[in-house]
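A single protein chain has been omitted; all remaining protein chains appear in their positions.
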Amino acid sequence: MSSLAQPRAWERFFWPVVAAALLLAIWHFSVVWTATKVFPSPLSVEKGIAELASKHVLWADIVDSLRRVAIGFGLAVIIGIPFGLWLGWIPAANQTVNPLIQLLRPISPIAWIPVAIIFFGVGDHAAIFLIFLGALFPILVACVSGVSSVPPIFRNAGRNFGLSKSQLLARVVFPAALPQILIGARIALGIAWLVVVAAEMIAVDSGLGYLVIDSRNSGKRYDLVVAAMLIIGIIGLALDFGFRRMEKVKSVRWGFRNAS
Amino acid sequence: MKLFERFRPVLLIAVLLAIWETAIAFHPGSILPGPIGVAGGILDLLQHGLLLKYVVASLFRVTWGFALAAFVAIPLGLALGWYRRGEMAFYPLVQIFRPISPLAWIPIAILWFGVGDLAAIFLIFVGCFFPLLLTAMNAVHNIPAVYINAGRNFGLSPSAFVSRILYPAVIPQLLVGLRITLGVAWLVVVAAEMISVNSGLGFLIVDARNAGNRYDLVVAGMVIIGFIGLLLDLGMRSIEQVKSFRWINSEG
Partner (left out) sequence: MLQAEDTVPDTRSAPKLRAEHLGVVYDRDGQLLPVLEDINLDVQNGEFVCLVGPSGCGKSTLLNAMAGFLSPTSGSVSIDGEIVMGPDPRRILVFQERGVFPWLTVEGNIGFGLSKLSRAERTQRIAHYVKTVRLEGFENSYPSDLSGGMKQRLQVARALAVNPDILFLDEPFGALDSITRVIMRGELLRIWQTERRTIFFVTHDIDEAVQLADRVVVLSSRPAQIKDILTIDLPHPRNISSSRYLELRDELLKQIGLAYEI
């Protein structure tokens, strides 16, 4: 859509590299020119990453964060999808429960920390609870909207072939709503990743979030802070990417207009 | 039938509140308050004038952070969405930064801005910037090609093109993105206040707990956060409903 000629294939790699190089250059030079003692330069961050990688702590932290996300997100999926489908399937149920959901949704999972600590104590369980909360709402919303936007033609065709109500839900409504449910799940996963880092900064003492805050608190190691941030970004991106691969599976792909 | 339908959600909430209250009544020594305790907490805040003060503080930060992010990210995103090479250049970088929780920026925020309002606003800015950027980029992608061709066909100047074709075409999607991102901003401000400032609803929650285990205030704070977040969302939705923005719903 640009006014210039169509970009070539090699440009897909060329331009990002240019932009990244530009950013690194600006970063490097601003550190040098301001002669800051504290803010790390790109090189020191690179060294920081290497340092973290050699210490097994990094891998343990990554595993911890991923584990919490897996459990919290998993719970949100296991509970959220059936519940969401039910809400979408029975409009009366949705109409009754939705206001409550709309009231709870804007409360940041982080604001739940004191309450979570009362119920779960400081540690893993509280963090998992927060992740569950954060991931639950996008999944619920996606299920309800997915079910209600199934075209009536599919439902009619299903009824035409003699399907009972539960068969209709399982064999027509659910597959038809699946693309939207997947989008909601992907968003929920992204949120889960944000929440776990935040939760680890406050309520637990392991994981990537903890690494960020600890690097600063015990020694103002800003090189490690930025290194940890970059690792967080890359893993989060990898999670998103992996999920999008699922959206390419043929039996769901029809529901996505264009892969963005 | 209609009246009962409207009443049902209220009934559900009332039932849940009743269960909550009874559960607390069975645990006399519990730190956690029941709904009545929470209501008392809200009144407490009102009486001390803190409620208004904290709400205003939180809203202030949200407004600034969100508005700044919008002013920077939207034009930038529209431009990037239009110029494919620009998008190619920056898309990977954006995708790496986006999954980094705004809270992870706290050490850097404090380093640059010290503890206080600016740091909180910066965090909100970061939390809103990337989603809005992506929204704007996507909005440009989703402009139907026919509109663009029509604009070219009629020989519009670049500025006329932007104001008469681009802008109306992207507004509906931008509004949805703005609403969702405002929700994000509201989540971030609460979290940011729990860590790095000393006013606002997030601060209320940590402070009430730290200074005396006032869980009635903690939960009161949560309830108020929920309400205001909901109001913000409804407010944005009503903007989306304004007639001149609704054309997208009439498209086939």
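Chains here go by letter, A and B, matching the order in which they are written, and residues are numbered from 1 within each.
The rule is simple: a contact is a pair of C-beta atoms (placed from the backbone, for glycine too) under 8 Å apart; a residue touches a chain by one contact, two chains touch by 3 or more.
Predicted model, so just to flag it, every value in this text is computed and none were measured.
Asks: Specify the shown partners of the omitted chain in the complete complex.
Replies: A
Asks: Check each of A:Thr34, A:Ser218 or A:Ser251 against the chain that is not shown and name the one that touches it.
Replies: The single option touching the absent chain is A:Ser251.
Asks: For the chain that got dropped from the picture, name the residues of subunit A it touches.
Replies: Interface with the chain not displayed, on the subunit A side: 151, 153-154, 156-157, 159-162, 171-172, 175-176, 178, 250-255.
Rule of thumb we're sticking to: only the chains that are shown with their structure count from here on.
Asks: Taking each chain's centre as the mean of its CA atoms, how far is subunit A from subunit B in angstrom?
Replies: About 17 Å separates the centre of subunit A from that of subunit B.
Asks: Under the stated contact criterion, what part of subunit B meets subunit A in this complex?
Replies: 5, 8-13, 16, 31-32, 82-86, 88-93, 95-108, 111, 138, 140-141, 148, 183, 186-188, 190-191, 194-195, 201-202, 205-206, 209, 215, 218-219, 221-222, 225-230, 232-233
Asks: Given the complex with subunit B, which residues does subunit A contribute to the contact?
Replies: My answer: residues 1-2, 4, 7, 11-12, 15-16, 18-20, 23, 38-39, 92, 95-100, 102-115, 118, 190, 193-195, 197-198, 201-202, 209, 212-213, 215-216, 222, 225-226, 228-230, 232-237, 239-240, 260.
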